[in-house]
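Removed: one protein chain of the complex. Kept in place: all other protein chains.
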Amino acid sequence: MSEQITVVAEVRRHDPSQGGEPHYQRFEVTGVDSMRVLDVIRSIYEQQAGDLAYQFACRVGRCGTCAVKVNGVPVLACQERCKPEMRIEPLTPFPVLRDLVVDRSEVETRYAALKLSPQRSCAHPGAPEPIDPALAEKLCHLDLCLACMVCVSACPAVAERPFDGPAFMLKLRHMALHPADSADRLPQALEAGMLECFNCDLCTQLCPADLSPAQAVRDFRRQMIFGKGKP
Amino acid sequence: MRDSNDFILESADVLIAGSGAAGMRAAIAAHDAGAKVVLLAKGPRRANHTRMSGGRYNAVSGANAQDSVEAFYRDTVDSGMGINDHELARILADEAMQRAYDLESYGLAWDRTEARKYYLSMTGGGTFVRTLGSIDEGIGITEVMLHQLHARSVPIRDFHMLVDVVVGRDGRVAGALALDLSRGVWRYYRCPSVIIATGGTSQLYETSSGPAINTGDGIAIALRAGAELVDIEFMQFIPISFVSPPSARGYTLTEPAHYGMRHFDPQAEAAHLVNNKGERFVLAHDPVRKEGSTRDVLARAIMIEILAGRGTPEGGVLMLPDKAVFEAFLKERPTYVKRLLENYGEAQARLEAPIAVTPSALYTLGGVRIDPWCRSRVPGLYAAGEAAGGVHGANRLGGSSMPDIQVFGRRAGMAAAEEAKARGPVAAADGVSEARARAAALEACMQRSGGMRPVEVKKRVQKLMWDHVGLVRSGPKMEQTLRAFGDIRSQVLPAIKVTGASRILNREWMEYLELENMLDIAEAMVASSLLRKETRGAHYRTDYPELDPHWTANVWVRREGAATKVERHAAARPGAADMQPNEQKATAQ
Partner (left out) sequence: MSLALPRNTTRQSESMLLGDAARVLHRLSGTVIVVFVLVHVAAQAVLRAPALAGWNAAMPWLPVVQNQPWIHAVLYFSIVFHALYGLRLLATELGARIDYRRSLWIIVALAALAAVKELARYVA
């Protein structure tokens, strides 16, 4: 049976539409020790602060919409275990709508601009499209990206340089490997700042879906050097 | 209304509510048919139920020579215990594969054994190995579809909650009112057609598998707008879902872990389920199929054990998985192995230790009654996916919701675009004053100071539904529940208060709107459950524990004024409706 614990959470509160300065509000929450950060946030909303704005939907690490910063590190609130003491903040560097919810519309605009559907030179055959099973598996893994923006938030290159972010590299790589896609994705990756990546693998470490956007960047760079495109 | 800045007028040909696969497929089809489409998402667009699914997809691909479209259709109707809308079930079986190719053309890579041969596996209830899948599951399906919407520049409005559909004086859809939660403003869309693709009502229950947004909004809105619901008493419960941690409680563990070798071979045994005494209690419920039985039987069997106090302290039973399938499970469903590891531990993730499981509300089998082109009774109002009813009958095959949302999402989009084209733009003034009045009424709770908070009432409804209108139902308890709902509606609802004054992302305000919808659906569910005096599929009554052939029938629900009317209608005879889908009816594709 699980133990009970009491955690202290400092939550960043701010309503940009009302002006004023952001402040941190302190809450104590008691629950089972397997609680996730999301459980703590939900408990705060249900028991202590009915006016708290926060976002979640699937609660099992699939929709990617509950990402927040816990003690300065971007995580999925539904996956991260609660800590005895934690500071919960909205995901940076995105504009805050209110409290813990950020505006992702610019992210969606970027996805749209990258044209991430296969640019087909001929129509789908209406029968199983020939894709090598191992490649299909690889494509699926790349497509498991949650678009949660944890990697973009953590990326030091995004903070310092003109770089769209790791998540976009992963999606571009997905298309670059897709046999039905006829577009050249390398120039797009370059345009999106692929060369700015430090290759530090922080995105790999923090990805809640256990993917490696850094590897996608490395694959693009190798392609740039050796000229090898599709496998 | 504080001022006119809080009420914004917009227009569209086809307004779609819901950003899951049904809504997105409808948007693609309607856009391709030339309509100006706007898609509303209650949360961020990726917060949808499709994304949470295992993405397993029933279709007759030809990879299993024994299988046929006819067999898929028969499995659907058998599993639905004869009360499916046979025409819809036929369309599902006929068109599923074409829609699977559509997904592949969008960029999804189905699992393969060879370059041109799909990998198939079994799901609950099917007689043949037929189900497609992909490692990226529902995430992959929603991602490739989302990029199709991007490619078509279909506007997607995040944080826009559909509140009501307004029907004009001519009895046709005139527009729809939505609340833009991210800015706290109302938007009224003038549009000749609205597609409800808002998913199911699993949030009506204490323990549920779906996302927090599945509060049945669209179904309730359609009911209020004059549409009929069908078989809304049928709620599918999945037997195998997580017990802990609290946030993940109710989320499905999917079938591969439970099915064991049965995943590949219909004759093999599924993982055993035992209670706290170590007894295989399922044998008493289904001695033939044992743990390989259908979802409804298993879920009920587990629930009865838990109610009888033979469950684990956390409120579940134990599943003894077959570690022989671990390697295949890891390869095919790495995300699920990861979840088992994170929620339970390494031994469970390796399928080497007992896994605690509990039933949870998964899928709303009933919904808005539709015709083969997803039309409801109200001209201009369409429904598709989990929000629509009739396709699956009394119980759904595992892996049939994915083809359902693709097949009927597309049909809804095509038909709605055609309606918009035929009817032309809606007259400017139509419906605006009704929408304004409705919006003003929904602002009242923002000004109150006393009363209960929406979240408290929501939990009360969820508890009542779980205890009395869930897996085990009985007449007296449901009568009592119906009265309790009446009290909530007359006493509690008018006095609900919202804590925060901010209009931006005010969750309590949203929950108040959801609560009205939940209550509408909950009452409809109880009323139709009371009418159906038998046990069939997911609907189990202790006072009528037998299947009754008289009830090979559907229950229709509609609103007349404030009253809810429930009626029994004999299910359509299979032969009469067994016609081929009429592709000529719609113009596109």
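Chains: A and B, in written order; residue numbering restarts at 1 for each.
Here, contacts are C-beta pairs under 8 Å (C-beta built on N, C-alpha and C of every residue); 3 or more make two chains touch, one makes a residue touch a chain.
If you're wondering where the values come from, they're calculated on a predicted model, not measured in any experiment.
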Candidate in contact with the missing chain, chosen from A:Asp33, A:Glu106, A:Glu191 or A:Asp210: A:Asp210
From the list A:Gly20, A:Pro95, A:Pro125 or A:Pro156, which touches the chain that is not on show? A:Pro156
Pick out the residues on chain B that sit against the missing chain. 326-327, 330, 334-335, 337-338, 341-342, 346, 349-350
Chain A, residues in touch with the chain not shown (by the definition above): 36, 70-73, 75, 79-81, 83, 86, 154, 156, 198-208, 210, 214, 218, 221-222, 225-226
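Everything below uses one rule, namely that only the chains that are shown with their structure count from here on.
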Residues of chain A that touch chain B when the two form their complex: 1-2, 15, 17-18, 31-32, 34-36, 38-39, 42, 45-46, 49-65, 78-79, 97-99, 101, 103-105, 108, 111-112, 115-118, 120, 123-124, 126-133, 135-137, 139-141, 143-147, 174-175, 178, 180-181, 209-210
Parts of chain B lying in touch with chain A, wherever the complex brings them together: 43-48, 51-52, 61, 98, 101-102, 104-119, 134-140, 143-144, 146-148, 150-151, 153, 156, 158, 182, 211-213, 244-248, 251, 313-314, 334-335, 338-339, 342-343, 453, 455, 498-502, 504-508
